[in-house]
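Note that this complex is displayed minus one protein chain, with the remaining chains in position.
Labels for the chains are A, B and C, by order of writing; each one numbers its residues from 1.
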Amino acid sequence: MQPLDLMTATNIASTAIHIARETGIKPLAVAVLDAAGHPLAVLRDEGASFLRPQIATGKARGCLGMGFGGRELARRAQAMPAFFDAINSLTGGEVIPVAGGVLIRNAEGLILGAIGVSGDTSDNDERCALQAIAQAALVADNGDQLSR
Amino acid sequence: MQPLDLMTATNIASTAIHIARETGIKPLAVAVLDAAGHPLAVLRDEGASFLRPQIATGKARGCLGMGFGGRELARRAQAMPAFFDAINSLTGGEVIPVAGGVLIRNAEGLILGAIGVSGDTSDNDERCALQAIAQAALVADNGDQLSR
Amino acid sequence: MQPLDLMTATNIASTAIHIARETGIKPLAVAVLDAAGHPLAVLRDEGASFLRPQIATGKARGCLGMGFGGRELARRAQAMPAFFDAINSLTGGEVIPVAGGVLIRNAEGLILGAIGVSGDTSDNDERCALQAIAQAALVADNGDQLSR
Partner (left out) sequence: MQPLDLMTATNIASTAIHIARETGIKPLAVAVLDAAGHPLAVLRDEGASFLRPQIATGKARGCLGMGFGGRELARRAQAMPAFFDAINSLTGGEVIPVAGGVLIRNAEGLILGAIGVSGDTSDNDERCALQAIAQAALVADNGDQLSR
């Protein structure tokens, strides 16, 4: 397995931010983590509010920590709120269970890392994540479906 | 953009406290933060209970950290409780999503900072915030509408 | 005993900041707490770096929490480092044992509250604190001596 390298991670984060700029949504923060959950590239666009990098990191880290994309995490958080409350007390809020956290897989389906995006609506955040992963020729897993 | 200065911040905080005194509501704590979320003036009226300064700061800091006035934060917290639970674990309770947190904008709409007020009902807290911002000839954004 | 009121506290904090401005030292943050250790007025001058309000609060809160002015706290911290390490782990860093934390007493010697100042050297911080207390016609206790 070839792990996610810094250049790819930086390009994915930078691409997501530029998609937001070009499509006129709110400025974003983006975190790209390796498969172990550790950051490779965290970028915050100038106008993005200051909690966004932490939220973006939490979206990505929650996906990797639990093994699901953000939409599956959101479903589980709705079905089992006490479980997710406990996890967040346990981890200091590392699991942010909403759309905008997306696993990054290679063509064979192996998890290379994850991206978390925060700044606009969860749906818009996720759209930027999916497009940025596609432009890197990798496979996105948002918890609903694989896309590339 | 001219940032919020200490004199303006202190006047806004002091005005909000005096409005509460004059209108006979409970004594308040008020926090006025700069656009980056750092405090310029935090005042607590003598009779206000001791958690009020932290709550006032959390109301203001949540608005700035997320980029919305308190009423929009409150709506989102109701729609997405798991997201706000996670954010509060992540940030140590910095995002208090209720009315009484108000963004302070200049005439061009740029965010100069935020005020958070705590002590009476959220509606009364917010009313003092809005009037204090208006007396400083700045624009208040409570998440529902702009007022001056 | 007449407790410290908000107007007096705000005046003391504001005076300390203006003394710094007039004497050309670095911009300050100042915290004035009541006898119970809860904030009445915390002000940060525009150019003061963002950790200064927390440090100023910690200087004042340490004085009240232990019952000594900052210079006595500094002596004890030097003599008993493990004790102060433990206290700071216990309290999350509430006891900052350096000059610039000063108890505020009335003419009868009763503790009305404390001031903490941070921004320049500890000696300069303390000088602003002492002068601000004197201008409020109260008695300053820095752990070495009483002054008014």
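Worth pointing out:
Going forward, a residue touches a chain if its C-beta (ideal position, glycine included) is under 8 Å from a C-beta of that chain, and two chains touch if they have at least 3 such contacts.
Note that the structure is a prediction, hence the values are computed from the model and not measured.
Hidden chain, full complex: it touches shown chains A, B, C. For the chain missing from the display, the contacting residue among C:L64, C:V95 or C:A136 is C:V95, taking the whole complex into account.
Of the options C:I19, C:V32, C:I55 or C:V102, the residue whose C-beta touches the omitted chain is C:I55.
Interface residues of chain B with the unshown chain, by the touch rule above, are 34-38. Taking the complete complex into account, residues 26, 48-51, 54-55, 58, 62, 74, 77-78, 81, 84-85, 88-89, 91-98 of chain C touch the chain not shown. Mapped onto chain A, the footprint of the missing chain covers residues 3, 5-6, 10, 14, 17, 34, 36, 38-46, 50, 53.
Keep in mind that, in the parts below, only the chains that are shown with their structure count from here on.
Look at the CA centroids: the one farthest from the centroid of chain B belongs to A. With centres taken as mean Cα positions, chain C sits 26 Å from chain B.
Shared interface positions of chain B, defined as residues touching 2 or more other chains, are 36.
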